[in-house]
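Only one structure is covered here, and it is reproduced in the block below.
For this depiction, one protein chain was excluded, whereas all remaining protein chains were kept in their positions.
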Amino acid sequence: MNAMTKTEEAKLDAASPMNMIQAINSALDIMLGRDPNVLTFGEDVGYFGGVFRATEGLQKKYGLNRCFDTPITEGGIIGTAIGMATYGLRPVVEIQFADYIYPGYDQIVSEAARIRYRSAGDFTAPMTIRTPYGGGIFGGQTHSQSPEALFTHVAGVVTVIPSNPYDAKGLLISAIESDDPVVIFEPKRLYNGPFEGYPDKPVTPWQKVEGNLVPEGYYTVPLGKARTVREGQDVTVLAYGTMVHVAVAAATEAGVDAEVIDLRTLAPVDLEAIVASVRKTGRCVIVHEATRTSGFGAELSALVQEHCFYALEAPILRVTGWDTPYPHAFEWEYFPGPTRVARALKQVMVG
Amino acid sequence: MNAMTKTEEAKLDAASPMNMIQAINSALDIMLGRDPNVLTFGEDVGYFGGVFRATEGLQKKYGLNRCFDTPITEGGIIGTAIGMATYGLRPVVEIQFADYIYPGYDQIVSEAARIRYRSAGDFTAPMTIRTPYGGGIFGGQTHSQSPEALFTHVAGVVTVIPSNPYDAKGLLISAIESDDPVVIFEPKRLYNGPFEGYPDKPVTPWQKVEGNLVPEGYYTVPLGKARTVREGQDVTVLAYGTMVHVAVAAATEAGVDAEVIDLRTLAPVDLEAIVASVRKTGRCVIVHEATRTSGFGAELSALVQEHCFYALEAPILRVTGWDTPYPHAFEWEYFPGPTRVARALKQVMVG
Amino acid sequence: MASTRTAPPAKGLKNSRALSLRIPEPRFRPGEKADFSSLVIPEAGATPRPEVDTAPKDMRELAYGMIRVLDRDGQPVGPWNPKLDPATLKRGLKTMMLTRAYDDRMYRAQRQGKTSFYMKCTGEEAVAAAAAMVLTREDMCFPTYRQQGLLIARDYPLVDMMNQVYSNAKDPMKGRQLPVMYSSKKDGFFTISGNLGTQVPQAVGWAMASAYKGDDKIAATWIGDGSTAEGDFHEAMIFASVYRAPVILNIVNNQWAISSFHGIAGGEDATFASRAIGYNLPALRVDGNDFLAVYAATEWAAERARSNLGATLIEHYTYRAEGHSTSDDPSRYRPTDEGKIWPLGDPIERLKQHLIALGEWSDDKQQALYEELVELVRAAGRESETHGTLHAGERPSIKTMFEDVYKEMDWRLVEQRQELGI
Partner (left out) sequence: MASTRTAPPAKGLKNSRALSLRIPEPRFRPGEKADFSSLVIPEAGATPRPEVDTAPKDMRELAYGMIRVLDRDGQPVGPWNPKLDPATLKRGLKTMMLTRAYDDRMYRAQRQGKTSFYMKCTGEEAVAAAAAMVLTREDMCFPTYRQQGLLIARDYPLVDMMNQVYSNAKDPMKGRQLPVMYSSKKDGFFTISGNLGTQVPQAVGWAMASAYKGDDKIAATWIGDGSTAEGDFHEAMIFASVYRAPVILNIVNNQWAISSFHGIAGGEDATFASRAIGYNLPALRVDGNDFLAVYAATEWAAERARSNLGATLIEHYTYRAEGHSTSDDPSRYRPTDEGKIWPLGDPIERLKQHLIALGEWSDDKQQALYEELVELVRAAGRESETHGTLHAGERPSIKTMFEDVYKEMDWRLVEQRQELGI
């Protein structure tokens, strides 16, 4: 783990080794405390504290009005949140699983993303949609999806995916403060601890991960900025969410001096960081859990070849989920684990 | 126009110079006539014959039950069509504009696309969704969108875009006969005549386009097969829908010997045709109207560089709509017209 | 146990009658003679007016009645008479007439190629005009494309409306929106969406925000009869009911959704107002062509919302007297005289008649006002056209095309703007 840069470390006076749920909870707690316009709601979010417990204790602390349960209608949740945001509030809504965001898709694509533009800034919809995504938990087809590419294609929406508690908290605070609508996909497989993609290896809880210290107070991680997780000379690996940890493990497994970049924000992506790294290494492997065709890896691949064509020494490779739904029994055959990523790393080295 | 191959020409005994609406209407007419399980419905589709008149006369000819109006609910239209398809019917539904498909998105992504897989073939949803898409008609934000990439990412759905009346009819018949759910985006700017992207040039109606002959009877154009519209040696242009005509015009404008490929089916795309052409030309320009980031051009770019890396002599370029909503007054600044495509063709030639 | 029965075997033994589908059809098609004599329309004054704090379950019948104030002779009758003074009535009349004059001019402008598209609200002017007078500018209206009357009632400059329709250099929407898709926050007018139904949950959310803040603003939203079929409508009703949002949910039942009659939206067997019943929300059904009735119903619903009693659904029973839009030709799907014999008449005529019956107005005054308003619109039109029309004259600056996608332009938009060479 190399989760923090030097300047960030300065703020760690009062910090604790939170897991990702605690970090998210802390971000919400802080923002509910700082800004009376912040409120949070969603299915089972209130008294129960959310099925993943991200809002635990918040209703008790801030009252029924600030953190509450909603009817089971993702369209209604997002539609009303848009109305609130145009009033001047900063709603943070939870969609219980990213697989269930589609009934609210029209409100995101046609409304939240467009309101500023179509009204020439007369109205804006500063709101945050949090939703757990990704596989690795035997969730089957509808508790494992990675639909991020369906959002990166939508102009007007910011798409964010953290890979560790520090970023999850800092990015969530940035999202809530952002004047644009932000969708944060939370890698649910990482809630309790980093996961390198070895299903049989026991998981280390975040609390025991070296260097995992999350400040108790307010701080932000900027939107639109990637982070280099592992420096390397030979190949650039572009990853986000759970795949960041898989990529680091794969570099070790392959014995390749890979530079692993955690994108953190997918749209707008940190092109500068990507280009600088690929120009240095001359090689690139892209990793994501989502279905390959038209996944966000396609955009990354296109960007890299557009901006680094003359630096590339081998084809850019994509290691991704297959073009199938996520099959319950084949979790580890579907999940792009370190062995598949390592193979790509070796392959890209021979060109 | 080079719309047909030799074998296809054989069928032109009874053919007429239909426009694209007539061709689509003819496909529906033929399939309603051949198969009692085919029926068609959607908003204003019945008595009125559809706002673009694609279903004109069909209610009169086949009766209320075979062609009817629906409530304004894209989710309901697609959801009930899925139910019908699982019964054994072959519903063909119209979504009035592709911009309005999002309320039905969950039913497409989570249901139509998944039913075969999740039931291990016990149930299937053979159905066709037709919807006019694309710009060039001063339709503003919500009558101009090109959301195809939001479907190419969905495993289980076939995505089709015709560029001329012959293909529109033949692909629609193939779609109706397909046992998989198919979404056909119809380039509404091409309904009446081909459009090269010069807004000031008068449009030639399809009826007057040389070689535009559509068989009156039954025929199919296979799904998954591209078509070379213009042969060339210097650069491959990958396009679909309206952009096919723009690309051909741009080749002339640029004076570049471009090979223009009309993809026709986007998912599964005809990789073989693409690779063969790019390996020959060594250069590639991709054109689409949709927003650039995570558009289908990204997938094409990724595929090309994965499969033709060592053949590429210059970076693959994307000419696309901007990462903004489609702005009413700036139709021609947004629309990727022949001038922009020609510039890319020249640029890719210098590398 | 002779009187007992066995469950049928899992296979067979069913009633073997062949099922069939029912596809609703309007009673009259082009070429046929429309005839509304069988339409059941309650008499003016007949529908009771409960107190606003009545429990919804005790006033369900309102969803099947019809609030009407003006009788055949233009006299106000019954408990819903809002008892407005002549000055207020004249303001209402003027708003409706100005709306119609504005519509007429912009419709012609589209026909002249000055813009791409236009939508009139002819015959439905009372719906927006009366509501705008009940609500304040601090309240927020979430309209469809057919409530331009809200802006006109609030004296929003006609020139600015036209600038939007023309997408010209002074278009407040910077050329980005289809014509008629206005937005004016300061006038309590929400940015109109091209996607039907989406504004309804947004209005509920906005109203919830006001309540959340302990403010006193309420929201109102309008949706067409056809569009109530969208899931958004239902989702909005649930939120409105569960959180008791201070919002007025208006359904404008103008009988048609482009070419589909109200029966295709489920409006033949049940009233649209009755949709509220399953959510324990009160529903009013109103003669939408009776300015006084719309006024009174809106006032009742607003009072209920402001008293923290929650949402009300209002169905405005009216008729879309003209085509859906400039892209439509209604003679292809309904008798051309249907609108003329529509039994609830024309809202402008009816309010005029009422003012005349009060001794406050005359045909001459009506004619004079009409000419004055036409001239007002003409002058505004001339001014607006100096700033350009869609295909001629000035446009907004092209570089604004890349602005307002996000608060700040990111590298993608900067790069793309450069690519366009501006």
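Each chain carries a letter (A, B and C) given by its place in the written order, and its residues are counted from 1.
Just so we're on the same page, a contact is a pair of C-beta atoms (placed from the backbone, for glycine too) under 8 Å apart; a residue touches a chain by one contact, two chains touch by 3 or more.
Here the structure is a predicted model, which means the values were calculated and not measured.
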item: Chains on display which the left-out chain touches in the complete complex; value: A, B, C
item: Touch criterion as defined above, residue of C:Thr4, C:Ser38 or C:Gln112 at the omitted chain; value: C:Thr4
item: Touch criterion as defined above, residue of C:Leu39, C:Ala270 or C:Ala392 at the omitted chain; value: C:Ala270
item: Among B:Gly50, B:Gly79 or B:Pro315, residue touching the chain not depicted; value: B:Gly79
item: Residues of chain B (touch criterion as defined above) contacting the omitted chain; value: 39, 65, 70-71, 73, 75-76, 79-89, 91, 103, 106-107, 110-111, 114-124, 155-156, 158, 178-180, 224, 268, 271-272
item: Residue numbers in chain C that touch the chain omitted from display; value: 1, 3-24, 56, 82-88, 91-92, 133-134, 136-138, 154, 208, 210-212, 214-218, 229-235, 238, 241-246, 263-266, 269-270, 272, 274-280, 295, 303, 306-308, 310
item: Touch list for chain A against the chain that is not drawn; value: 43-44, 46-48, 51, 64-65, 68-76, 99-100, 102-103, 138-143, 292-293, 322-325, 327-330, 333-334
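One rule holds for everything that comes next: only the chains that are shown with their structure count from here on.
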item: Chain separated most widely from chain C, comparing mean CA positions; value: A
item: Separation of chain A from chain B, taking each centre as the mean of its C-alpha atoms, in whole Å; value: 33
item: Distance from the mean Cα position of chain C to that of chain A, given in whole angstrom; value: 41
item: Inter-chain centre distance, chain B versus chain C - centres from mean C-alpha coordinates, in Å; value: 35
item: Where chain C touches two or more other chains at once, by residue number; value: 174, 176-177, 181, 193-195, 231-232, 405, 412
item: Contacts with 2+ other chains: residues of chain A; value: 75, 103, 106, 110, 114, 117-118, 155-156
